[in-house]
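A protein chain is absent from this complex, but the other protein chains hold their places.
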Amino acid sequence: MLENLLTHSAFEILTLSDRAAQALAENPWEAAGYTLLALGGTGAFLSLLGMALIYVERKVAAHFQCRLGPMRVGWHGMLQSIADALKLLQKEDIIPEKADKLLFFLAPVFSIIATVLALIIIPMSPSLQVVDLNIGVIFISAVGGFGVLGILLAGWSSNNKWSLLGAMRAGAQFISYEISVTLSLLVITLLAGSLQLSEIVQSQQDGWWIWRGHIVGVVAFFVFIISSTAELNRPPFDLPEAESELTGGFHTEYSGLRFSFFFLAEFINMFIASALGATLFFGGWMPFHIGGFETFNSIMDLIPPGLWFAGKTAFIVFLMMWVRWTFPRLRVDQLMRLEWKFLLPVGFINLFAAATIVLTKLYFFPGQ
Amino acid sequence: MTEKSPQDNKHPEKPAQQPSTPESSAPKPTPPPAPAKPEEQVEKPPQPPELTLKVCAAISECKPYSAASDCPTVEVIPENLVKVLTALRDNQDFAFSMLMDHTAVDRIEDGKFELVYRLYSLTTLSMLLVSTKIPRDKPIIPTVSHLWDIAEWQEREVYDLFGVLYDNHPDLRRVFLEDDWVGFPLRKDYKDDFMLTLDIDSLRE
Partner (left out) sequence: MAVKISTLEERISVPAEGDNPLNTQEYFINMGPQHPATHGVLRLMLKLDGETVREVIPVLGYIHRGIEKIGEHQTYRQFVHLTDRCDYLSAMMNNWAVSLMVEKAMQTQLNDRIEYIRTIMAELERIQSHMLWWGVLGMDLGAFTPFLYGFRDREMITDIFEETIGCRLTMNYIQPGGLMDDIHPNFVKRVKDVIAYAKPKIDEYEELLSGNVIIQERLRNVGTITAEQATSLGVTGPVLRASGVALDLRRVAPYGAYGQVDFEVAVGSVGDCWDRYWVRVEEIRQSFRIIEQLIDNIPAGKTMLSKPAKKIILPEGSHYAQLETARGILGIYAVSDGKSENPVRIHMRSPNYHNVWSVDAMTRNARIGDLVANISSLDIVVPDIDR
């Protein structure tokens, strides 16, 4: 097992599920170990990442607003998220009397399951990926659509008009913006020639798609970042939970642990969207390469792939936070207008352009 | 996404002429000269202000206010109220386009409610108080909410606190107190279990 980890070449992808499958023939316990590692690792990663992201969000927001943010719990408030998590766990679990109790209970679970499912196929480094599906992009779209179910159920089962309004907004918004996300994913699929995320990463060995695919790549990236922000319901697209309009929208009636599920799912979804953006447009864990410049490329290779991935993801996360703390919220009809009258036509035109570019091999380094 | 760029529209255009309110046509920098200053002090002898006389001359139903007031004031009987207020609003010499305030005073010693309508004109910048008295035991007065939109809510406030009933009011409801509140608090004879009846003068001694 250890030899395996040490000896494989730099960019040979070895997912946990592959390892478990390999080991199954010789030693079922090892396979079980890998599976447990995958499960436990994902769970631990989920909660740690959630807390880290919440801390980062608060710090970034604070500095945008010329203040310090959390400073008291631990060094520079590092333990603030843990304190908050403990507080949330201790809170009384309130279920409204007239709520649909089963659905009310299930909604946050759906929400978090969709998040976990999306998280496991993200290639974080050649040796750190849980599953590598050959239909990765389709899987992401499918699971992303699943997440809205949790929100719709939450709004419906709360038996609160504000929650229902929020849920309906969420439904309309997610389904609309899903189209644009998928259109921009398709552009990269066309360029890379694969639906498998690891292959998409490897197709960027000569350069990331955002600059190899020049105009098409850049347009697709912006469509992706706008519409995935909308899918994450982060400002300026946070209409489903619009604090000042709907008093919290779909999660108005939730408190304590159930609320923290939504909260966690929201932040992990932000990570997933950023990681996906990094994977598709910035080469994932692939270092910055320019086709043909071997010396430059090998210097770049000195930085471990995991670091590349983390850096790129952090960049997109920061971008989203920047937008959040700067922009006000759109109105619901403006939101729809932006999608159906602007992003959707742009996405389609971009897809046609991408197809043309792939056919005529107009992108950089087509031959390699 | 947007048809307007933020830069070229940083400030709205300077006011277009508003037909109904000639005051708005005054360009921003030049101060309107404030032709009539209604807030000026009234001399003690019962010589009514100029505006009162003008109004009384134009509208025969009005007569100068009998009591002291620091503002041009006319008195009408309740039956003529709507007619007088309509005339005051529509007469181009006065053009009282704003109902600045409407309230009541409980004149318990006379057994009357005095209703005051404070009109404000945007053309002459003058203020006129129209006063009418209705009996306390039968406090009904026609509404003026069809003349000024705001009257609807001003009248609701007076109904709420004084119990004055406005005939033909579109939505006569309590505005501050609950719908099932008993009594009208600003009446001088209002009693409530929670009211403190503390004699402050005796406390001082």
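We call the chains A and B, going by the order they appear; numbering starts again at 1 in every chain.
Throughout what follows, a contact is a pair of C-beta atoms (placed from the backbone, for glycine too) under 8 Å apart; a residue touches a chain by one contact, two chains touch by 3 or more.
The model shown is predicted, which means the values in this text are computed figures rather than measured ones.
Chemist: So which of A:87, A:101, A:161 or A:341 would be touching the chain we can't see?
Modeler: If we include the chain that is not displayed, A:161 is the one touching it.
Chemist: Looking at A:211, A:325, A:342 or A:364, which makes contact with the chain not pictured?
Modeler: Residue touching the chain left out of view: A:325.
Chemist: Which of these touches the unseen chain: A:18, A:100, A:245 or A:301?
Modeler: Checking each option in A:18, A:100, A:245 or A:301, the one touching the absent chain turns out to be A:245.
Chemist: In the whole complex, what residues of chain A lie against the chain that is missing from view?
Modeler: These residues of chain A touch the chain that is not shown: 61, 64-67, 161-162, 165, 168-169, 235-236, 238-239, 242-247, 325-334.
Chemist: Using the document's contact rule, name the residues of chain B that touch the chain not shown here.
Modeler: Interface with the chain not displayed, on the chain B side: 1-2, 4-7, 9-16, 18, 20-21, 23-24, 26, 28-29, 31-32, 34, 37, 39, 41, 67-71, 73, 97-101, 103, 105-106, 116, 118, 122, 125, 129, 140, 148-150, 152-154, 157, 161, 165-167, 169, 171-179, 185-186, 200.
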